[in-house]
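Structure, as structure tokens:
The complex is shown incomplete by one protein chain, all other protein chains being positioned as in the whole.
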Amino acid sequence: MLQAVMLIVAQTIVLLAVSPFIVGLIRKVKARLQCRRGASAFQPYADLAKLFRKQPVVSDTTSWIFTATPYILFASTLAAGLLVPVFVSQTPLNFAGNIIALVYLLALGTFFLILAGLDAGSAFGGMGSSREAIVASLTEPAMILSIFAIALTAGSTNLSTIVHKTALLEGIVTDPSPHLMAFAALFIVALAETGRVPVDNPATHLELTMIHEAMVLEYSGRYLALVEWAAGLKLLVFLTLIVNIFAPWGIATSLAPGALGLGLAVYLVKVSGLAVVIGVIESMFAKLRLFRVTDLLGVAFILALLALVFFYVLRG
Amino acid sequence: MSLLSQQFGSQMVNLGSALLLLTCFAIVAQRRLSACVDLFALQSVLLAATAALVAFLTGIHHIYIAAALTVVIKAVLIPRILKQVVERLNVTRELVMNVNVPASLLICGGLVMLAFFITQPIIPLGFLLTRDSLAIALAIILIGFFTMIARKKAVTQVIGFLVMENGLFLGATSAAYGMPLIVEIGVFFDVLVGALIIGIYTHRLQDAFDSVDTTKLTTLKE
Partner (left out) sequence: MAWPLLLLVAAPIVAGLGSLLAGRRRAVEVLQCGLAGAMLASAALVAERVIAAGSVSVEGFLQVDALSAWFDLIIGVVGSTGTLYAVGYMGEKMDRAHLSLRRYCQFFCLFDLYLAAMLLAVNLENIAIMWIAIEGSTLSAALLIGFDRSKEALEAGWKYIILSSVGIALALFGTILVYYSSEHVLGVSSEALRWSELYRVAQGLDPAVIKLAFIFALIGYGTKAGVAPMHTWLPDAHAEAPTPVSAMLSANMLTLAVYAILRFKAVTDKTVGPEFAGNLIIGLALLSIAVSSAFFLVQRDYKRLFAYSSIEHIGIALLGFGIGGLGVFAGAWHLMNHALAKSTAFYGAGLVFLRHNHKSLERVTGLLDQMPLAGTTILLAGVALAGLPPFGLFSSEVLIAAGAYTAKPEVAYAFLALLAFAFATLLYQILRMALGTPGEAGTALGRQCRIFTGAAVGINLVMLGAIGLQVPPGLETLLASIVTIFSAGMEAPR
């Protein structure tokens, strides 16, 4: 019991502490690739601290949803993060849910953010909300299918079991093709869900193209800090999911201190590596026009579907 | 060959076939004509690599020759011909299609399942090493077929046909460890001549209709 509580606390701290760094790291990579020095990778911490000190401004026309959303978003994303094995293959909230719960916790946050975007009644908020709704409805099936493909190969929908089995190479002698396709699908989903290029550009405030930024345009002060932090958390949750499902090797499979330390170090290296990859991708590709986003997400969905089909077929 | 390496080899062949299928989807999703040609060349290289892998694992040497021919003809010669055709055209991308991209992708996903469904009863008859690829080969053939229907430009229709041919070659390699060499060479010769003739036709269509949009071919009807 005590162990479980300790684990919850430890994982919460790691997630909260690492997520601003990942956001900063991607910005740094992009800056270097554009031959700029760029802000330090730790800049987001300072930004968050400053935002927390500032007084928020809330429009008179908004309802309770507007003020509640940052808390709901932050809490649901963090809860989702606790369902994912981070540096140890047991998850703290193992008993509470599996990958399906994970998907719906993330969807809950998105749902409230969409409502909040509409709530303020500004034109941009509504536009961002409608776009986010399109993207979310297209990513969800691809995400569920790709995770199911992995779940099938491991024989469990419990993330902890999936990661544990894969890390120990237990009973999983399958073809690499379903994994490869599910990985590609989940990666595209991650880019879309976390509002990265080529679906959305987190660095822009150009009215015509923004999605996520348009929804949170009305937020300020500590609300904005929570929303931004939650966005960073979501990104980290996806990266964690990807690295630990597809390459869990090095993760701590027991609670021995040495294994935990190694697991944490390996985890940081892997997540940072993936963040660098995302930074490179953002520098290489232009944002897609909104009509073309459906093409990209269609590809992700098909990849996930193929991963499922291949799992059944290639067993023979 | 030990059981483990047999299984590993089979997985690698499956992986190669799966990548081939992925390039098919990329071709379906790609609008730029020259990128489609590049993707076709990439697919041919992957096909040659898969065939060479089968040759290595089985020790059947004539598949190496077929793989080499694939590289020379399908990865170098035919893409070069197609590039020349594309350069002459007054369009670089396909903006309007008979079936739009997301729907095409979904239909192709359905075709893959159909191919698996069709080949399910006959898969157990095959060689352990490659038998799963037969389903993928049929899927590639069907997707190539679909591309020919879904696209309007003559060039993409040709690519659809060539994708079908790639599927056939994968089928022959995986189902039967390659046809006899004389047959393979004959088939390659036919494909090359076919691509040349279709290339000639595309040139003449461009000259006569000032377009390679096959929906403009509407003079002949009842």
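Going in written order, the chains are labelled A and B, and every chain counts its residues from 1.
The criterion applied here is as follows: a residue touches a chain if its C-beta (ideal position, glycine included) is under 8 Å from a C-beta of that chain, and two chains touch if they have at least 3 such contacts.
None of these values were measured; they are calculated from a predicted model.
Of the chains on view, those touched by the hidden chain across the whole complex are B.
Of the options B:I27, B:A41, B:L105 or B:A175, the residue whose C-beta touches the omitted chain is B:A175. Touching residues on chain B toward the chain that is not drawn are 60, 118-119, 121-122, 125-126, 134, 138, 141, 144-145, 148, 154, 157, 161, 164-165, 168, 171-172, 175-177, 179-180, 182-183, 186-187, 189-190, 193-194, 197-198, 200-201, 204-205, 208-209, 214, 217, 219-220, 222.
We adopt the following convention: only the chains that are shown with their structure count from here on.
Look at where the CA atoms of chain A average out and do the same for chain B: the two points lie 36 Å apart. Interface residues of chain B facing chain A in the complex, by the touch rule stated above, are 7, 11, 14-15, 17-19, 21-22, 25, 29, 101-102, 105-106, 108-109, 112-113, 116, 123-124, 131-132, 135.
Interface residues of chain A, counted against chain B in their complex, comprise 173, 175-177, 180-181, 294-295, 297-299, 301-303, 305-306, 309-310, 312-314, 316.
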